[in-house]
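What you see is the complex with one protein chain gone and the rest in place.
Chain lettering (A, B and C) follows the sequence in which the chains are written, and residue indices restart at 1 in each chain.
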Amino acid sequence: MSLSELDIKPSQPFAPTPMVAKKQQLKSLREFPMLYLGGFIVLVLIVVAIFAPVLAPHNPDAVFQNGLNANGTPIAPNWEFPLGTDSNGRDILSRVIFGSRVSLTVGVVSTLINLFIGVVVGLVSGYFGKWVDTVLMRAVDTILAFPFLLFAMALVAVLGPSLWNVLFAIGILGWGTMARVVRGQVLSLKEFDYVQAERALGASHGRIMFRIILPNVIGPVIVLATLNVGMNMLTEAGLSFLGIGIQPPQASWGNMIQQGMNTYAFAPWTLWFPGLALVIAVLGFNMMGDGLRDLLDPHNATR
Amino acid sequence: MADVLEVRDLTIEFLIEERYYRAVQGVSFDIGEGETLGLVGESGCGKSVTSLAVMRLLPTHTKVSGQVKFRGQDLLKVGEPQMRQIRGNEISMIFQEPMTSLNPVHRIGTQISESLILHRNVSAAKARAQSIDLLKLVGIPRAEQIVDEYPHQLSGGMRQRVMIAMAMACQPSVLIADEPTTALDVTIQAQILDLMRHLTAENHMSTLLITHDLGVVAEMCDRVAVMYAGQIVEQGPVREIFRHPSHPYTVGLMNCIPKIAGERKRLVPIEGNVPSLQNMGVGCRFAPRCPKAMDVCHEEPEEYSVGTEHTCRCWLHAEAGVTSR
Amino acid sequence: MYAYLIRRISGAVVVLLGISIITFLLVYAVPADPARMIVGPKAPAAVVAAVRAQLGLNLPLPVQYIHYMDRLFHGDLGTSYIYSLPVAKMILQRIGPTAWLALWCWVAELVIGIPLGIYTARHARHKRDYIVSAVALVGISLPVFWLGLVLLYWFGFEIPILPLGGSGGIQYVILPAITYGITGAAYYTRLLKSSMLEVMGQDYVRTARAKGASERRVTWRHVVRNALLPVVTFGGIDIGYLLTGVVLIEATFNWNGLGMLAYTAIQNDDVPVIMGTVMLIAVGVVLFTLLVDIIYAAIDPRIRYE
Partner (left out) sequence: MTEALLQVEELVKYFPIRRGVLQRTVGHVKAVDGISFAVNQGETLGVVGESGCGKSTMGRSVLRLIEPTKGKVTFNGKNVLSLNKPEMRAMRREMQIVFQDPYASLNPRYTIGQTLLEPMKIHNLHSPGERMQKVHSLLERVGLASEYARRFPHEFSGGQRQRVGIARALAVNPKLVILDEPVAALDVSVQSQVLNLLEDLQDEFHLTYVFIAHDLSVVRHISDRVMVLYLGRMAEVADSEELFTNPLHPYTKALLSAIPVPDPDAKRERIILQGDLPSPANPPSGCPFHTRCPVAVDKCRQEVPAWREVKSSHHVACHLV
């Protein structure tokens, strides 16, 4: 999970560009095509997830009598099953549509857990420094050194595979990067004279941390969180692909790909479509995150 | 005195959010053999940009027009390979920030040698030996050791000496110094200015010294050009300018700096702020802040002669007639 | 510099201790009773109790931890519940294949990622940059297991020029390496690009130009050299990430390595094997991070002469 950390350089506080100045520039679709395209994909994803029962042509878990060929192989895409059927004779389109619910829930909620732990740890560690910082950062090093996927696998295996346990495992293990980024930002921000001025005025630690520093680190945190959603979606899919995440018959793009692994030789669509859905969804969040970073980047403002 | 560098009507425009803005407009000056010209002004007046334009080091997407003649050759027209032969060889430059102007991963010797290898085609060993000589020339103690050290091991003053050694490597005929002492402490500034004075005199170098400090100008320069908002508003021999400042901006500048000696008086500030690139206005650019502004100031003044080699871009001196330039 | 390294090493030791504690506690998190797992479900309760005592499971937790650490230092990672083999031996057999696979995956990332990074940085804000950046973004968004299957379908099945998975020599490595290379290279590309753009704006690059250095010389001698420093750091983090992610690659290509070992162990509640592999990989991550710190110290004079 430490990969996305490098997208945000802690040495460069985003602070000096206020959001307000940017609001007037939001009009320029041409300047931030990534943001708009990514945002559009994410929006579509949310709509699909919410209205899945309305949008899906079939019940995703229904096994159709006419869902398999005579020799027991899945049916290729046709009018009744636009994306074909899987090896159990279920409608792939409907399963892909319902799978969005799993991906989105896990991606977003686990990120919120990451966000909460990471921001609190990073803020406290960076602001108080000294031994608090040393202890917390060693903890972060430890959690980042762990084989994240293996550990999540083990944790889910212990807790029992279910949507909420997958989400919990990813949420509880994946906050290390967030904490590091927030800490880096806080470290540089706290030397800013406007934070010192606040101290000189006699403001309390709480006021400085939450009213002064936190709003100024929110920019990079939002960027990181957006990229994190895509990452966590990939992790969930990976766990489900390994059979440790979301359990069939509940549809998840990951377990659909696992199923497709056995049938792709004679029914490649069973592999294509869940994978494409996953790629597009992750791409959407990544594009949005990239776009947000460009938007908040002070270099872009002064150019 | 033959002019080594002649700048004529230099105009520089920057691309900001898909529009071009004029950072420098119609700047003309000459620097004679062995002469030091001071380019003074406040931040954003275009003095540094002017020097980078002479070196052709401005970012792409910058429009530069006019002429920059170095020994008769227009630098704005020569090809990039030819320009590279001039940079660091005929014209070299030192910058404001000695802390960041040296490459942190290369040894001091390697960085000085680079100019020699590029322009003098010497061997690495010979370049190293010459680097040591250059370090001695700029007064660095333990030159034999320093040559193998890295920039972060040196103080700011020492790094600026290294920058000067690098600039001197190929015995250029023009040295451009962009605020060379602004980042340094006063006592170190005195050392560096002293060094520069000796080196330029001994090597008969022409110098373009960019600074915001009138004290540095008075000590270092033969002639001065005062810049305001992208234009040279007054230009002349250093004594002329300090004895008889003609442009209200120059007068204002001299009155608003606290003095180190003499009677303590309330300062007479120049009211208002320096205009930004995006809103320069029309006519005389100083008019909005000028205590002597008149109706005619809505129109652009030209450079008028106010004395021997002394010109001033102000309507107050229009009756003296437009200069021949 | 030695102080710097010793500091790093001691930091690593603390992290390793943390890792050992967490893996140790993992045993207690798993609902399966080790004694019951060993003697089988039908054994009488008295036997289970005897085995518990024999394993020292009745002792207080800290004492058990000390015993655990003692065994660890003697290379004893315990015995697999399922295969009744020493875990250390099982792991040792798999390290080779996994290291071989991981090495090529990493090389593929570098070979694809670094040249593209330099290329996009040199053409920043041009059409070419936008195209490469967009492709890089897609690369980052690809699930490695799906891409692997897609490549298997095309190059193992439709155009059968490469083996359909399995472990072995170089022909077996090509597809997994390319798969991993495509999904991971983009991180190097993006990092190197942003790092190069930052270096290009530095004063010392302007100094180099003012000396009359050509663009090519400026790029290679002054920009790339400095811009690679953060890439080195990332290289270490990435190897750790690779060791973690190797389970997905191995499962996709049916490669018999550490990842598969851990994977089957997790499915079978084979706790000693899970502990052993997690522990080993975590140690690997720590060691690679440490290695990077050492390399970094060697190439960055600011640290070398601290």
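We take it that a residue touches a chain if its C-beta (ideal position, glycine included) is under 8 Å from a C-beta of that chain, and two chains touch if they have at least 3 such contacts.
These numbers come from a predicted model, not from an experiment.
J.: Hey, which of B:E6, B:E42, B:E97 or B:E300 is the one touching the hidden chain?
T.: Counting the whole complex, the residue in contact with the absent chain is B:E42.
J.: Which candidate, A:V44, A:A203 or A:I280, sits in contact with the chain we can't see?
T.: A:A203
J.: Which of these touches the unseen chain: C:S10, C:N58, C:Q171 or C:Q267?
T.: Of all options in C:S10, C:N58, C:Q171 or C:Q267, contact with the hidden chain holds for C:S10.
J.: Touching the left-out chain: which of B:M158, B:I210 or B:A225?
T.: B:M158
J.: For the chain left out of this view, which of B:E17, B:E144, B:D194 or B:E309 touches it?
T.: With B:E17, B:E144, B:D194 or B:E309 as choices, the missing chain is touched by B:D194.
J.: For chain B, which positions touch the chain that isn't shown here?
T.: 42-43, 155, 157-158, 185-191, 193-194, 212-219, 238-239, 242, 252-254, 256-261, 264, 266-271, 273-274
J.: Residue-wise, where is chain A in contact with the chain that is not depicted?
T.: The missing chain touches chain A at positions 15-21, 192-194, 196-204, 207, 212, 215-216.
The definition used in the following text is that only the chains that are shown with their structure count from here on.
J.: I'd like to verify one number: the distance from the centre of chain A to the centre of chain B, where each centre is the average of its C-alpha atoms, in whole angstrom.
T.: 52
J.: Residue numbers of chain C touching chain A in their complex, please.
T.: Of all residues in chain C, those touching chain A are 11, 14-15, 18-19, 22, 26, 29-31, 137-138, 140-146, 149-150, 152-153, 157, 187, 190-191, 194, 230, 234, 237-238, 240-241, 243-245, 247-248, 251-252, 259, 262-263, 266-267, 269, 274, 277-278, 281-282, 285-286, 289.
J.: Could you list, by residue number, the parts of chain C that touch chain B in their complex?
T.: Residues 202-204, 206-214, 217, 221-222, 225-226, 229, 299-302, 305 of chain C touch chain B in their complex.
J.: What residues on chain A touch chain C, complex-wise?
T.: Result: residues 2-3, 6-7, 9, 34, 138-139, 141-142, 144-151, 153-155, 157-158, 230, 234, 237-238, 241-244, 254, 257, 260-261, 264-265, 268, 271-272, 275, 278-279, 282-283, 286-287, 290 of chain A touch chain C.
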